[in-house]
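One structure, as structure tokens, below. Some questions next.
Excluded from the complex is one protein chain; the other protein chains are retained at their positions.
By written order: A, B and C. Residues from 1 in each chain.
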Amino acid sequence: MSDDRAPSPVRLQMRRAAGQPEPSPALQELYRGFERELLVPLWTEIGELMPLEPTSKATPHLWRWRHLMALAERAGQIVPLGRGGERRAIALANPSLGGKPYATPTLWAAIQYLMPGEDAPEHRHTQHAFRFVVEGEGVWTVVNGDAIRMSRGDFLPQAGWNWHAHHNAARAPMAWIDGLDIPFAYYTESQFFEFGRDTLDAAEKATPERSRSERLWGYPGLRPAAQAAQNGQNGRLAATPLLAYRWADTDRALAEQLALEAEGCAATLSPGHAAVRFTNPTTGGDALPTLRAEMHRLRAGARSRSRREVGSSVFQVFDGSGTVSVGEQRWSVARGDLFVVPSWQPLSMRADGAEGGPTLDLFRFGDAPIFEALHAHRVQEQGD
Amino acid sequence: MSDDRAPSPVRLQMRRAAGQPEPSPALQELYRGFERELLVPLWTEIGELMPLEPTSKATPHLWRWRHLMALAERAGQIVPLGRGGERRAIALANPSLGGKPYATPTLWAAIQYLMPGEDAPEHRHTQHAFRFVVEGEGVWTVVNGDAIRMSRGDFLPQAGWNWHAHHNAARAPMAWIDGLDIPFAYYTESQFFEFGRDTLDAAEKATPERSRSERLWGYPGLRPAAQAAQNGQNGRLAATPLLAYRWADTDRALAEQLALEAEGCAATLSPGHAAVRFTNPTTGGDALPTLRAEMHRLRAGARSRSRREVGSSVFQVFDGSGTVSVGEQRWSVARGDLFVVPSWQPLSMRADGAEGGPTLDLFRFGDAPIFEALHAHRVQEQGD
Amino acid sequence: MSDDRAPSPVRLQMRRAAGQPEPSPALQELYRGFERELLVPLWTEIGELMPLEPTSKATPHLWRWRHLMALAERAGQIVPLGRGGERRAIALANPSLGGKPYATPTLWAAIQYLMPGEDAPEHRHTQHAFRFVVEGEGVWTVVNGDAIRMSRGDFLPQAGWNWHAHHNAARAPMAWIDGLDIPFAYYTESQFFEFGRDTLDAAEKATPERSRSERLWGYPGLRPAAQAAQNGQNGRLAATPLLAYRWADTDRALAEQLALEAEGCAATLSPGHAAVRFTNPTTGGDALPTLRAEMHRLRAGARSRSRREVGSSVFQVFDGSGTVSVGEQRWSVARGDLFVVPSWQPLSMRADGAEGGPTLDLFRFGDAPIFEALHAHRVQEQGD
Partner (left out) sequence: MSDDRAPSPVRLQMRRAAGQPEPSPALQELYRGFERELLVPLWTEIGELMPLEPTSKATPHLWRWRHLMALAERAGQIVPLGRGGERRAIALANPSLGGKPYATPTLWAAIQYLMPGEDAPEHRHTQHAFRFVVEGEGVWTVVNGDAIRMSRGDFLPQAGWNWHAHHNAARAPMAWIDGLDIPFAYYTESQFFEFGRDTLDAAEKATPERSRSERLWGYPGLRPAAQAAQNGQNGRLAATPLLAYRWADTDRALAEQLALEAEGCAATLSPGHAAVRFTNPTTGGDALPTLRAEMHRLRAGARSRSRREVGSSVFQVFDGSGTVSVGEQRWSVARGDLFVVPSWQPLSMRADGAEGGPTLDLFRFGDAPIFEALHAHRVQEQGD
């Protein structure tokens, strides 16, 4: 090898630390040999690379909804929307992830904002996505030509590689939350993207109350027999064909869990803590292959068990107020606020108020399906 | 071996037929040797045992609802209900299955009848069961203490080994259809049965509009997070935890399939033929491990494709009228009528009336999950 | 309905028994009504139909190999082999199954016999099959053109719907055991059959030591990458692509289990009782969708735990001698002897001899995969 080549990207330092060899000229020479050959010894890296348990690079952090909304509104006024930029989406950037638009190492969370009459152009990508609406209405997201109403409390999954666009059919702007596995797909270098049409057909700008996907799939325990017959894999689909999970159902399911608990039935995660998971009706598993989404409700005054798990999550307060602890952090939270729970950091939540007061409702999404699929999931709960 | 033992249960005859050896004294002696040793040669049996395709021992047959109901009412008057007899259930006996209470070789179908105030005593069994209600209301079936209302159009699955009883809380008698895999479990010698309490608690005689199972599970695509966390197998349950599939949902799902078809979307099995399957929300598969249940709707004047499949089915007309062909049989059918479709016999159905008239709605159950689980299912449709 | 029709196939009798209504003229009339309408009440049948636990119609029974062989040899002399009769196979007929060629309600077990130079003609069927060789050699079974040597101790699975023929390339006759799910397929009416060519090609009469299937699949833990890439379902096949499991492997695996046990490692079913299961390398499950096959070895003097399970089995003594108890029966057994274990009948086995003597080796096949697939399997062992 010549001496005039570019400097090696590998730089090794001798350290006098536990498990490290003694610094010496011979070692120095060995390390320079490693550098030349693009090699790194394990013994200088193991403490960092193979910690005793997950020590997340991400930091617990809270974003206030009122600040997000103010900036999104301002962006609505001055940032045009169109091909290339694709979406007026503003992503949470975890303070310890180098300024990248990553809420956690695997998760993307953004506020998206659409002005009256605006269309976000059609595209598709293999990253899995969903929308969650904390307030407002008037936008329809159009998935493979199926126009899907978006209203407060709705969870709207968007599995990878489906064409989609958004259309604001109302007189007011609308904001919502987008969640995707962009950082995971980016890191693992597994993503594809394709541009679609710049404008929607008139028919696709329809504003039906119920999407076709809901008309086909939106019934508890019922499947279209035609679909079950067509697909291989016993009709199992990789992601949910149901494109809207409506708040009325979610709200009722949570209320019933608390009511059943009051009647003495096991229904909640812990006393006063109800939760539902959004699932793929063709498998019973998570709605999206890489993303878990749930809605949680704490009875006024109730406290969740402290819990940590492999993988990270983002929460958005949907309603009510309370106090949240993540690792060493502790925040008072209110409607719309978003916070991240890094991997293996303990989370506990408490709803404000006294019994009978308003509940604390939180939307949560996370990357647990990745770890479950790979047999790498672990959960530890208070009392375990 | 002694000569005075009981005559051998094996009896062989020499036949002069294709593939058979020539009759001779030596062959005669060989056959007597087989009989003594309890042996049967393949060559005398193969045509019967290994036919070119399924040739069902069962016969296509139709039972008229008005005759069933008249006999059930009479039984209500003179046959008491209690421990030992367990249920006032009257089963369809396929005319070519030797007088056994088998609708088909694998399926049990019965009309069950409960007088006002009566309780059918608690028991449990590994046979999987469901109830389907073609008319009436007022009975609650109590499954592990959960009281489940039974009303017209409801499908009420009852997975094996759950305690259950029935309670008529109304002033009128009520009849419904029971479907089970009794013949299959009997033939394969895989069943267990246990008697429970003779009477229900007062609390279990409650008559809630919605059962606990529905309050927990009766939402499209939503699962209780607590359940998903507790179970192994990624929260998959062998049978559905949802114990009532209500007519309002089924009806709407069928109506929407026909409406979507009219809008140009693929939603139906074939033009004018809608169908939904009752599924286990924890797997997306059939509600019960051995039984498939579906509701079909034919638009007035529409005709289904002719179809045959491995395994047998029982249909009950839920509403409307039409004509049905099964193998060589052909019947006009009306509300409540039941008919069986033996294995591999072609079925086609036609709804009476002209476009815009009332639909023909049929409930169907069958044994397809057995064959799918064993990779033995085959379907052949007109046009394949 | 006219009075002159054929007598009803349903015949009901009034019985004065627990859970039965009081005999009376009214009841008599009701029963005649049931008969006319082809109906059977549950209350007269439930004790038989829904027993507390499986009470098999089959009887534990033992067939002596020397008697089977003598009859098979005689059949070889006087019964020709050809199209129509298809195979010179002589089936075990359980003494309480009505003279049908059923070892148990679900299982077929037969001795097949092929004279020197004979070919059994090609056919295929959806029934799953295997061959097991207790003694002899010289026959090749030809599956989809792949010639597979059959030798003592080999297990040769034959999944449904593959073309197959047999060819005796030796100078001596050869006998072996065939196991199939014929009774199950017959009862459930799910079988298809197709005749193939009457004679094999010259190339197919090759007598290779190792079949193509073994050359591709016969390595522990290795799969052909080409196969994994081609198939859907992640390369999982319904049945094993490996068509011969050789005695040398089976023998060594059993010997090693006993040796490991002696070294203090958990390897055996119970002390002195080793067993291996023949599995599908693409799934790790049973080699055939409906049939489980295993080889068992008891150390000299060792006794198995008493065990009963849902579903039935057939055993053949491969080597050694011992004592076997099935339900109320008890037999001394020796090489080649076959016995059946009906559903839920306890089985225990003891090897003759003192420590260090010859082992008792038994081949076993049964229908457990059916019950496991349907979540209906139960096992009870001594000490549970």
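Criterion: a contact is a pair of C-beta atoms (placed from the backbone, for glycine too) under 8 Å apart; a residue touches a chain by one contact, two chains touch by 3 or more.
Since the structure is predicted, the reported quantities are computational estimates derived from the model, not experimental observations.
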Residue among A:Ala26, A:Ala172 or A:Ala266 touching the omitted chain: A:Ala26
Option from C:Arg36, C:Lys57, C:Arg74 or C:Arg212 whose C-beta touches the chain left out: C:Arg212
Of C:Ala26, C:Leu62, C:Ala170 or C:Leu269, the one touching the omitted chain in the full complex: C:Leu269
Contacts of chain C with the absent chain, listed as residue ranges: 212, 214-226, 228-229, 234-236, 240, 242, 245, 249-250, 252-253, 256-257, 259-260, 265-269, 275-285, 287, 294, 296, 372, 379
Missing-partner contacts on chain A, residue numbers: 9-11, 17-21, 24, 26-27, 30, 33-34, 37-43, 45-46, 49-58, 61, 63, 67-68, 70-71, 74-75, 78-80, 82-101, 105-106, 110, 125-127, 160, 182, 184-194, 238-239, 289-290, 310-312, 342-344, 367, 369-371, 373-376, 378
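Assume only the chains that are shown with their structure count from here on.
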Chain centre separation (chain B, chain C; CA means) in Å: 29
